[in-house]
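With one protein chain withheld, the remaining protein chains of the complex are depicted in position.
Chain IDs A and B follow the sequence of writing; residue 1 opens each chain.
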Amino acid sequence: MAQRIDVKDLNIYYGDFLAVQDVSMTVEPQSVTAFIGPSGCGKSTFLRTLNRMHEVIPGARVEGSVELEGVDLYGSDIDPVAVRRNVGMVFQRPNPFPTMSIRDNVLAGVKLNNKRISKAEADDLVESSLHGANLWNEVKDRLEKPGSGLSGGQQQRLCIARAIAVKPQVLLMDEPCSALDPISTIAIEDLIGELKSEYTIVIVTHNMQQAARVSDRTAFFNIAGTGKPGKLIEMDETSTIFSAPAQKSTEDYVSGRFG
Amino acid sequence: MSAVTGTNATDSSARTRALLTAADPGRRRTDRIMQGLIWFAFAIAMVPLAWLLWTVTVEGVGRMSIDFLSLSMRNIFGGDPGGGIYHAVMGTLIITGIAALISVPVGILTAIYLVEYGKGWLARSVTFFVDVMTGIPSIVAGLFAFSLFALFLGPSVRMGIVGAVALSVLMIPVVVRSCEEMLKLVPNELREAAYALGVPKWLTIVKVVLRTSVAGLTTGVLLAVARVIGETAPLLVTVGVTDSINLNPFEGRMMTLPVFTYRQYQQGYAPCPAGESATCVADIAFQNAWGAALVLIVIVLTLNLLGRLVNRWFSPKLR
Partner (left out) sequence: MTITDSPPRAGVRPVRRRRSSDRGFNRAFRWISHGAGITILVVLAAVALFLLWQAWPAITAGGEQLATSVPRFPADTSLLAYVGPLVFGTLLAAVLALCLAVPVAIGIALFISHYAPRRLAQLLGYLVDLLAAIPSVVYGLWGFLVLAPVLTPFWLWLNENLSWVPLYGGQASTTGRAMATVGVVLAVMILPIITAVSREVFLQTPKLHEEAALALGATRWEVVRTAVLPFGRSGVISAAMLGLGRALGETMAVLMILSPGFSYSLDILAAGQHQTIAAYIAADFPESTGLGINTLIATGLALFVITLAVNMTARWIVSRRKEFSGAN
């Protein structure tokens, strides 16, 4: 069951510094939403407020609301740990745990739960998650080897397998292909297309072709200058953003005039 | 929206809320307990620090006076509350000073070697053995210095210089380590800028690298001095004890502050046959020990503080 995200009037601060100003948007379930924009425009920062990962940085705080199926993630009774379990994340650089085997990496999130999981169940989960990440056929013979021995693209798919093993509703991807070669990138993009039937997917990307290839809707963020906050300029169907955007700056950006 | 999707929305909203508020109480408890334990670990470490500094201050401050700082212990016996630590302070300053004179050039030059020239097996083994040397027990350093001098001057040798050599063995690796760190902080662009102007390597090191890092080097040296100034055991076996003032490190026994503290502790309670009076204080030795400990701690903490401040105030902003 994928979930809808509603963001209303969100301001993001680092201490007194306003990093992202006044974002409102809706992210549809079972679709891929891409965030594009120049470096430093706050798209990654914004992405991290969708699973409260920005709280790791001291002094970071938000105003406004982020609702998942109508439930405010910043409500007082909400557990941030449960939020992150429910809203998975894949990072820019693949980051499998170096001291764990491939199998243990996939099970890392599940094991945190302290739930007794039988070996058969664990095996099933590892297989289904790795299948889900299109990695099973490549690693099924070396599940006990360390995850750091895989190639970059395989490591990133291992991270995706690890993220979907805890059965989240939403999957956030922060430039998941920027550290990968073109062939691995295609593998990940194909995977994103398959995953969207089950999850709500949000992807931050620098690569406009990638946004055009994988996303259903696209949001363009921009920044007026250094020291100014980032803003959501416009959000629409991906085809509209790339063919007939409403804003001049969006058109300038997607046509490669800056950024 | 139709009524059907409306109830669906409330349904899924309720389910989502259940998901997002469902903190596993067991995990949360573990997290809390571990957080508590980790804070507690820090608190535990602060207890002896505060307790010790407090005790030394309270017990030692009563003994502080001009006399205590300017007299020696010559002709002071039993519970006589006279005398002072002047001979010990001077001994400590002289011996530590000589140790610094030996260690600082060797230490800084070794650091320069490691950072600017070091390559291959020699640099690797120097780095390794400097680290190993930091682990030499202080008493072994004392025995080494004793053996070295006993070879020439016989087994009854007790002189300030022997103690200074022992302290150098302990001090050199500390100087090397901290100066090495400081020299590594000098950005390579500075060296390259100098080379590009045709400045030879040794002048680049002297005029660019050393000058840039002089505050850091001072800090390193001050911290190294602070580290050895409180050493007792090596001085006990190499310099011995005396109650008189001896300012000549090349002849005869000298007193030092840490050894003085130990010596007074060793005296224990003084017998006062006529009971406590102005001329006989039973626990005077312990009072002296606390007094010397207070002076020693003040010196060490001042050196530490000075070291950190020098680095903070005078080091150039490289970034």
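The rule is simple: contacts are C-beta pairs under 8 Å (C-beta built on N, C-alpha and C of every residue); 3 or more make two chains touch, one makes a residue touch a chain.
Note that the structure is predicted; figures quoted are calculated from it, not measured.
K.L.:
For the chain not shown, which residue from B:N75, B:S125, B:S244 or B:S277 touches it across the whole complex?
P.N.:
The single option touching the absent chain is B:S125.
K.L.:
Which residue among B:A141, B:M159, B:V221 or B:V310 touches the omitted chain?
P.N.:
B:A141
K.L.:
Using the definition of touch stated at the top, determine which of A:Q21, A:N51 or A:S129 touches the missing chain.
P.N.:
If we include the chain that is not displayed, A:N51 is the one touching it.
K.L.:
For the chain that got dropped from the picture, name the residues of chain B it touches.
P.N.:
Those residues of chain B that touch the unshown chain are 27-28, 30-31, 34-35, 37-42, 44-46, 48-49, 51-52, 55-56, 105-107, 109-110, 112-114, 116-118, 122-123, 125-126, 128-141, 143-144, 146-148, 150-151, 155, 169, 172-173, 176, 190, 193-194, 197-208, 211-212, 226-227, 229-233, 236-237, 240-241, 258-259, 261-262, 265, 286, 289-290, 293, 296-297, 300-301, 304, 308, 316-318.
K.L.:
Considering the whole complex, not just the chains shown, which residues of chain A touch the missing one?
P.N.:
Looking at chain A, the ones touching the missing chain are residues 51, 53, 56, 58, 81-86, 88-89, 91, 93, 95-100, 108-109, 112, 148, 159, 162-163, 166.
Rule of thumb we're sticking to: only the chains that are shown with their structure count from here on.
K.L.:
How many Å are there between the centre of chain A and the centre of chain B, using C-alpha atoms for each centre?
P.N.:
Between these chains, centre-to-centre, one finds 49 Å.
K.L.:
In the complex, go through chain A and note every residue touching chain B.
P.N.:
On the chain A side, the touching residues are 1, 3, 68-71, 73, 77-79, 81-83, 86, 112-114, 169.
K.L.:
Write out the stretch or stretches of chain B touching chain A in their complex.
P.N.:
Residues in contact with chain A: 9, 12-13, 15-17, 19-24, 26-28.
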